[in-house]
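One protein chain is absent from this view; the other protein chains keep their places.
Labels for the chains are A, B and C, by order of writing; each one numbers its residues from 1.
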Amino acid sequence: MANWHRLANPTLFLEWSRRVRPWTGVATAALLATGVYLSLFVAPRDYQQGDAVRIMFVHVPSAWMALFAYAVMAVASAAGLIWKSPLAHLTAKAAAPIGASFTLLALATGALWGQPMWGTWWVWDARLTSVLILFFLYLGYIALWQAIDDHARAAKSAAILALVGVVNIPIIKFSVDWWNTLHQPASVLRMDGPSIHSSLLTPLLVMGAAFAGYFVVVLSIRLEREVLARQVRTLRRVQSRG
Amino acid sequence: MSLIGLNLTCARGDTIVFTGFDFDIARGGIVVARGANGSGKTSLLRLAAGYLAPSVGEIRRDGTSIADDPERHRTSLHYVGHLDAVKPALSVAENLAFWSDVLTANAGTSPRPSVGQALDRMGLAGLADMPARYLSAGQRRRLALARLVASSRPLWLLDEPTASLDAAGMETLIDLVAHHRSSGGMVLAAVHGPFAIDDAVTIRLGESRADGTS
Amino acid sequence: MTVFLRIVVRDVRLAFGQGGATVLAVVFFLLTVTLFPLGIGPETGVLRRIAPGVIWVAALLAAMLSLDRLFQADLEDGSLDQLALVPLPLELVAAAKCLAHWISTGLPMLAVSPLLGVLLGLNGEAYGGLLLAMAAGTPSLSLMGGIGAALTVSVRRGGVLLSLLVLPLCVPVLVFGTGAVDSAIAGLEGGAHLPALAAILAAALPLAPWAIAGALRLNLE
Partner (left out) sequence: MESVSEFLEMGGYAPFVWPAFAIAAAVLTLLLAWSLRDLRRERNLLDSLPGRRSETRPAEAGDDP
């Protein structure tokens, strides 16, 4: 616990993040290359979906990351409120655009996967619908940050929204699943396919790890930018008071 | 009965408003805070009310820090800020009746002045049934100050109470403060210009003394 | 009368007064539902099929519309500072405000919804289900909406932002509310929808006031 606290001090964070970023970057690139290779060349065709199943190797990890990013936002928001640490709030703020991008990616690849399977670009499948609602939660969170000009108040308000959001996500998921079973006979082909046997699992996990690495790298970049922006704000205010 | 500020530092967002600031109000005492605009007078009052927490230092009410029992502190103080908390759609009497009821809800059964008496005291007798939207700034100010009469609370925090008051209004206010202090009440006021209370302790904000070199 | 009720009464009177939120919300609710037949066509078969969804979506939008002034008016005229000095925890003050919002918008919409059922050709036994579902669902709208109102209290023209923040959170109410009316139309009793609405309300009751009070305290600084 102690060293985490030490890390909460921005200058130490800057140093740590600059040192760690190149290594995570290299590891992520390697994972990504292996993942893509496995997904396109090694993984066997699915007896039902043929090669279209390869879209799953991009769609599923991005859906994972969309949820993971929101979890990071919620934990950082809680930490920010409890320990009153501005760095935690900035972490949540930095994570939001990344989560939103992954959600968008999950929706796009979901549509591309839906087209060959059901002949329509958009399928009101339970998982895809929940991801769409998650996308609006992200937009709301980002919009709230920009709408409140006092930075400290924006941070705490956004933190409350993230916590309210994270409590609601399972409820939304449950209600959308219910809604789905209500209006649509159980579709034979669930989005993530029948049980995934190992030959499909490894590329999925490698791509998942690659996306996670990517998340950490971009998070550290965006977080460093937020820390610097905060220093700029403080310097500017000190100057303005003469 | 006392309100003591110890080595207070107030920060708004990332900027320090004032630092190393102390004040001490005893039973029946009054402290008047003066200083230029933006020197932190309102922040000081909001710290004293507990709306805002000091980043350094603490405020003690009757010996215990207000952070330990915020409920007891905030339900035994009046705060009259720049805004008058008046709903234009309600009548003058309805406005005051609401605040009088909710602010003295369970303050025991001690008899408190009726709304009519409080309005008389503030010179608003004839306007009881008029919708508050037609009040002038000075009259709205008197209605806000009428809360002090309608419900009795030991600590008064007044942010520029004299704003938009005419001479008669000023006199009534001075009278109110004197009466409140004589019955053991405390007052912390932020003021510009004249405030004819000669035995008031004056503290200054926004000058060298206030930025930590005290 | 307790402080809680006194706050509710004042807010309800302000809302029912002229220029208050009630009239606007109910008229908006009626107008929005009336637009659908104009857009989709008058065939009662189609209208009856989409009636629950249309009524619930319109109810969601009408509730959001009347929420952005819930705390903003009090912040701007200084009442919020005074409400924080009342011998009632800020969480309960928030709950009182949400209750007042429900009484001044949720209930009138509830009263008007059978009329909209007629407009959309709902059959007889559906009205009971509609009223029950609206009664169970609209309080959650006021509570979740209250969170949005508190978060955007210091935002100029925060109404649209409020809807963006809150509508995704109201999806469960929409899903189960519509489901309850559908099953009423089909003649089954409420099925699992009403208990689900009740569960959502039970969850929103402690969560919303906590979040609202937290957000309001930020604006009291």
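Convention: a residue touches a chain if its C-beta (ideal position, glycine included) is under 8 Å from a C-beta of that chain, and two chains touch if they have at least 3 such contacts.
This is a predicted model, so every value here is computed, not measured.
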I'd like the shown chains that the missing chain touches, ordered by label. A
Can you tell me which of A:Leu90, A:Leu105, A:Leu128 or A:Leu161 touches the chain that was removed from the display? A:Leu105
Can you tell me which of A:Tyr70, A:Tyr141, A:Trp179 or A:Tyr214 touches the chain that was removed from the display? A:Tyr214
Missing-chain contact among A:Phe68, A:Trp113, A:Phe135 or A:Trp179 belongs to A:Trp113
List the residues of chain A that touch the chain left out of this view. 11, 14-15, 18, 36, 40, 45, 50-52, 54-55, 58-59, 62, 97-98, 101, 104-105, 108-109, 112-113, 115-116, 214, 217-218, 221-222, 224-225, 228-229, 231-232, 235-236, 238-239
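Note that only the chains that are shown with their structure count from here on.
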So how do the chains connect up here, line, ring, star, complete, or something else (other)? complete
Using the touch rule from the top, work out which pair, A-B or B-C, shares more C-beta pairs. B-C
Pick the chain whose C-alpha centre of mass, unweighted, sits closest to the average of all protein C-alpha coordinates shown. C
Relative to chain A, chain with the most remote C-alpha centre: B
With chain centres defined as C-alpha means, what is the inter-centre distance between chain A and chain C in Å? 31
Report the inter-centroid distance (CA atoms only) between chain A and chain B in whole Å. 48
Would you pick out the residues of chain C that each touch at least 2 other chains? 221
Residues of chain C defined as touching chain A within the complex: 147, 151-152, 154-155, 158, 161, 164-165, 167-169, 171-172, 175-176, 179, 196, 200, 203, 207, 211, 214-215, 218-219, 221
What part of chain B is in contact with chain C in the complex they form? 12, 46, 49, 51-52, 71, 74-75, 77-79, 81-87, 89-90, 98-99, 101-103, 105-107, 144, 147
Within the complex, which stretch of chain C touches chain B? 1-3, 6-7, 10, 13-14, 17-20, 76-79, 81-89, 220-221
